[in-house]
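Only one protein chain is missing; all other protein chains are in place.
On to chain A.
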């Protein structure tokens, strides 16, 4: 068990020194800062291009949060997939695990440490982005149309836990970063296709990043998404266990 913290520390150091965490943090902070701004300015920008005659509704806090969830679910998670898509496969191509494993580092510790490190980074950047957007949204929009910001963010955090497990499994399965990315895109495509099945909506992990604004406004209860959270967390567990099994079978040299 003592090997896990050691490898975890190595992972933290790596993500810091390769500047991956820095890039991730800056991008998510920019999303957080620009969401309220974009919501506030969109009507003015439209008026500039379409002329002053166009009647547009005044933006509300809901628009600001819509921008936030759109930015994170349409760009943020793919940036994560690109940045961390090589987390296992790069170690295998560079043969950097050979020395550690022959000196007694169990392979499961590699996967668990990598996953915990990814999850930690995700929680830190999303929570910071969330609080910044919350602050600016209350600053720029003094309406009461978004009564449940925390309940709306919770499904996003759970989805992240699932998405990172997909990225990790893809990276373990693929021989190259791009194969891992392909796997991640494939999983997302299947989940979006499954969205067409209306009955499965509350069980589909993708609903966790699609229904946030409805929860925020109070149009949808968070409890409706509990099945999707259960499915997402179950799949997370399966993906992590399969990653360990896969890595156990892989040749390191």
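Here are a few things to note about the model shown:
What we mean here is this: a contact is a pair of C-beta atoms (placed from the backbone, for glycine too) under 8 Å apart; a residue touches a chain by one contact, two chains touch by 3 or more; residues count from 1.
FYI, contacts and distances are computed from a predicted model.
From the set "Trimethylamine corrinoid protein", "Exporter of polyketide antibiotics", "Cardiolipin synthase N-terminal domain-containing protein" or "Xanthine dehydrogenase molybdopterin binding subunit", the protein name that UniProt assigns to the chain left out of the figure is "Cardiolipin synthase N-terminal domain-containing protein". Touch with the chain omitted from the figure is made, among A:27, A:92, A:164 or A:232, by A:27.
Counting the whole complex, the residues of chain A in touch with the unshown chain are 18-20, 22-23, 26-27, 29-30, 33-34, 36-37, 40, 44, 48, 79, 82-83, 90, 94, 136, 139.
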